[in-house]
Every structure is written in C-alpha cells, then in structure tokens.
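Take a look at this one; I'll ask things after.
Note that one protein chain is taken out, while the other chains of the complex remain in position.
Letters A and B mark the chains in the order given here, with residues in each chain numbered from 1 onward.
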Amino acid sequence: MNESTETEMVLPATSNQTVRVHARASEHFLPEEPRGVLQCEKVDVYYGNFRAVTGVDLKFGLNEITALIGPSGCGKSTLLRSLNRMNDLVDGARVEGKILFQGEDMYGKKVDPIEVRRRIGMVFQKPNPFPKSIYDNIAYGPRVTGMRVDSMDDLVEEALTKAALWGEVKDKLKQSAYGLSGGQQQRLCIARTIAVKPDVILMDEPCSALDPIATVKIEDLMHDLREEYTIVIVTHNMQQAARVADRTAFFTALADEGTGDRTGVLVEFGKTKQIFEQPADQRTEDYISGRFG
Amino acid sequence: MRTIGTTISASIRPERPIASGTNGERRPLALLFLVLLWLSLVVAFGVLVTLIVTIVIDGQNQFTWRLFTEFPASSPDRAGARPAILGSMWVIATTAVLTIPLGVAAAVHLEEFADKKNWFNRAVELNVQNLAAVPSIVYGLLALAFLSALGVRDKNIVIAGALALSLLILPVIIIATREALRSVPMEIRQGSLALGATQWQTVWRQTLPSAVPGIATGAILALSRALGEAAPLLVLGALVFVSFDPDGIFSGYTTLPIQIFNWTGRPQEGFHELAAAASVLLLVLLVLMNGVAIFIRNKFQKRW
Partner (left out) sequence: MTAVASTGGSVDRPNRPAPLSTTSGSAFAGRPRYGEMAIKLFLRVAAAVTIATTVGILIALAIPSIGFFAEVPVLEFLFGTRWAPRFADASFGVLPLITATAWTTALALVVAVPLGLGAAIFLAEYASPRLRKVLKPVLEILAGVPTVVYGYFALQFVQSTVFKEWLGLPTGAFSVLAAGLVMGVMIIPTIASISEDSMSAVPQALRQGSAALGANRMQTTLRVVFPAALSGIVAAIVLGISRAVGETMIVAIAAGSQARLVANPLEQGQTMTGFIANAALGDSRVGSIEYDTLFAVGLLLFLITLLINFISIRFVRRFREAY
C-alpha cells in the first residue's frame, strides 16, 4: 500500500502559499532522466498559419506522471492533443518536428492514427460518457478496436476496479452512464480508456469540472494508475501538479510583435520538486509564486 | 490495490506496431460505407437531374409563345396555358392577401403577447404543429364542406381556391414568422420598454420591422409551395375546361398545376409535351420565387 506521509514545501519567500506534496511522489523511484516512452523533438504545432506552440523538447517517462503547467493560452492542450493525433481531426492543424512513441515517429507516413489513439488514450476536461449503459461504455473501446476477449464481463469489472469505480457501480452496470455524478463519470471515462489497454494516458485538465472531493479521488487514482501506465496531465492548477506529478513542464506564451498572436513555449522541465523549490528560470519562479498567471 | 490485471493482459490484443502501413479509416468496411453514402447523394441528385432533363426534352417543341398566349383547346397544336398562368397569379395573390396578415398576427400573438403557460396558447401551439402535417387534400375537403354549408354552388372560383390554400400554408407562415420574431434579440425589446413604450408599440415599431426579412422569406417560400399545389383545388372542382381569363376573385379559374394534371391525363402525345413544357414553366417560376426569397434573406437579414 502506498503510504502518505506529507512533506511541506515552502515556496520562494515572496509567496505565502504552502504546497503539500504527498510523499508518494518522493518514495516512488524517479531516475534522473526520464526513460522516454513518448518524446517530443523540436515540436511546433500550427493551426493554419497560426503557431500555437513552438520548440518543444520533452521526454515523458515510463510509468511517471508528467504535468504540463502554465497560464492559459500557451499551447499546453494543443500539445497534448498532438500526442495522440487528436489534432488530425481539426482542419489545418499541422505538426512540425518529431513526436516519437516507443522510438517510432508517430506522424510517419505508414502510421495508422487510429492505432495511435488506442495506444495513447485521452481523458477530457468535461466527462463525456456515451449515452449508453455503464457496461456498454466500457465495452465500446474493446469492441471497436477488435480486441479478442474471453470474457467481456471480466474485462469490464477489471477496468472499473482499476478506475476505483467498481464498488460504486457493480449493481447498476446496465443503467445509463448519465445517472452517475460528475466525479463518477470522469472515473468511468478513465475506466473506458483503460479497457483498451493503452500505454499512455493523456489527461486534459481532468478535474477542472469536478468538485474538490471528486478531485482528490481522481488524484489518488492517478497515483495507482502510474504503476501500469504513463500519464501526461495538463493542469492550470499548479498545486495539483505539485501534488501528483513526478515531473513538470512549465510553459508560457510569447506574444508576436507584429500580429499579437501568442505562441506557447516550453520554459523549463524537470522533476517536480526541483521546479517548485529551485526553478532555474525566473519566469517559472514568477508563475509558481503567483506573480502572474 | 489488488492486481487482477490478468484478464486484460491475457486477452489477445491485435498487437500491431503503429507504423503498420494501414490506416484505420481506410479499412475495407469503412471505405464501403463511405461509398454507400456518396451513392445516396448521387442517386438522389441523379433522379433530380433526370427529371429536369426529361421535362425539358419532352416539352421542347411546345416552348413557344403559344404556351403563354393561347387557351386550352381540344387539339394540342392550338392549346396554350394562358388562363392557367393568369389563374395561378390570381390565386396566389389572393392567398397572400388572406394568409399573410392572419399568419403574422397569430405568430405575433403567440410569440409576443401570449402567456406561454396558458392552456389556450399551448393548445394553439400544438395545433399549429399538427396542422402542418395534415395532407393537403384534406384542406380541400374542408373548403368544400365550408362552402357547401354556406350554400355556394359553384366552388370553382378564385376565392374558394385561395381559401383552401390559405389554410394550408397558414401553419407554415406562423412557424416562419415565429422564427423570425425569435431571432430579434431581447435587448431590443427591453430597450424599447425601458423608454416607456407599450408592448404593442415595441412590437410594431421595433420587433416586427426587424423581423420583416425573415417573415418575407418565409412567406415567399410558403407561397411558392402553394403555387405548386393541386390537390385541394381538384376537390373544389377546378378541373374544368377553362377558355377565358380570370377576372375577379369570384371568377372561374384554373392553375398551372391543374393544367399540367389535365394535359398529362390526356392520351395524345402532344398534350404530354404541353404538360412537360408547362412543368418547365412552373419550375422556372418556382426557382424565381425561391431566388427572390433567398436574395431578401441574404441582403436584408440583420446579423445581430
């Protein structure tokens, strides 16, 4: 079982915020450099002529939780959606640079984007269960991706258990998913994603539509999931990043002088403890201490 | 956390490398699906095109001035659609006069003045929806019964046909007008009321004028539908041999669709050609009317 002794970290003196970091993060062995299962090399993402984010070099470590933080408008979600080729569904979206998944260029000519999305799953900001039963929501992914399954019932149970939802719904699997609370729906969406056995789970501000209690449950869940999956989370709540993430990447937005368009850039990336306690870049420190953003 | 990860791990996933060379969107079933969808559109448009080509080819010999200037005759070489064209205009004009004020008034009541929870008003709303789905021929029966009850003998008069058509398109006008009124933002009404204007003044001076393009568009489209209708008029006995110009709302008449129906049913090939030519004419008129409606909408529709 994971223990939770709490360590207090005091942020730079100019702020009066105190952030608690669950010691789970520090107990979990974190290599100096992430063993990259997913990697960005000099990535720029464009929507038409507008450059949403630029010059991203990131490695997402195996079985780690990496958080992308920063003020709004600096391309964090855009980058996230490029990591599973969801941006392909947007007209005019274009990725330059390389995004490697297990060493392969994800945007290569022979790559099947459908398969990419199965292997790299995504949980959205607002829970979006299908208007079907709880059971059918979970079973949907395996069915459409052609998974050969001995017992769908067992698979559904397992996915819900891993998403810490089984106990609450085991007697109402055939009922509509819309009957669940917001937090339960989000866990259902996580279970749904797990059911296709991805390698990576992307989460786009997964708790921003939820109440604090539901948020805690999901954050606890993330820690459990880390054992089996690699997780990348975008969050505008830096305390959340400090609570859950092993590593953190801080983004900010640069305004283009001519057009006024804001392009996101990666400022700093490292172990969460280091980012919050000893940020190398002044902008990082300003953001952490609440001077802006 | 107990680890029962066996089931998912044990299930045999299609463990493909992501660079498999295939594309999930291009799987054979998905491609077939897309082809079928395209086919639906192709067939639908294909039939439309075939229809237009058919009537143009069939009617080409008859597309002369005679079509416009002559009366129907027993021989196709001498027949024309003149009374039908004039009759259509008379009927549509009369219908417009009857139904537009009534429809706009009803819509204004429902949208601006009615207490939405009042049972009467909800009944009216439900009613309008139902009426829009009643077969057109039933309106003919309604007019027939109404006029019989009034003791009107000869129902083949312009005002009778206009009555039936007015009731037919009344729900359409009401619905279109309501849409147009709804698209005027609340702020306009509130600004007017806040200055001390009454509700009616607000409607008359602000809301309705702003909604006019939408109302005009809806009305023209409804009238174009009435132009193409024949069933209600048949019931009123419009299928007679008309050899005079209509000259008043109590005058006998025929309309283009009725004339087409008449000629189509004749055995001689020449009459079929006339029917085709008249159909082309009817379609041209409809395209013009719809074009005007769309023009009004695009040019005058306020974008709030």
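Throughout what follows, contacts are C-beta pairs under 8 Å (C-beta built on N, C-alpha and C of every residue); 3 or more make two chains touch, one makes a residue touch a chain.
The structure displayed is predicted, hence computed values, not measured ones.
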Among the options B:93, B:142 or B:188, which residue touches the chain absent from this view?
-> B:142
Taking the entire complex into account, which one of B:198, B:243 or B:298 touches the absent chain?
-> B:198
May I ask which residue of A:37, A:68 or A:122 touches the chain that does not appear here?
-> A:122
Which parts of chain A are in contact with the chain that was left out?
-> 84, 86, 89, 91, 114-115, 117-119, 121-122, 124, 126, 128-132, 140-141, 143-145, 176, 178, 189, 192-193, 196
Where chain B meets the left-out chain, the residues are 24-25, 27, 29-30, 33-34, 36-41, 43-45, 47-48, 50-51, 54-55, 58, 101-103, 105-106, 108-110, 113-114, 121, 123-124, 127-128, 130-131, 133-142, 144-146, 148, 167, 170-171, 174, 198, 200-201, 224-225, 227-231, 234-237, 239, 257, 260-261, 264-265, 272, 275-276, 279, 282-283, 286, 290
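By definition in this document, only the chains that are shown with their structure count from here on.
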Whole-angstrom distance, CA centroid of chain A to CA centroid of chain B, is 52
Residue ranges of chain A in contact with chain B within the complex | 101-102, 104-106, 108, 110-116, 119, 142, 145-151, 154-155, 158-159, 161-162, 194-195, 197, 224, 227-228
Report the residues of chain B in contact with chain A in the complex, numbered from low to high.
-> 1-2, 4-5, 7-14, 16-25
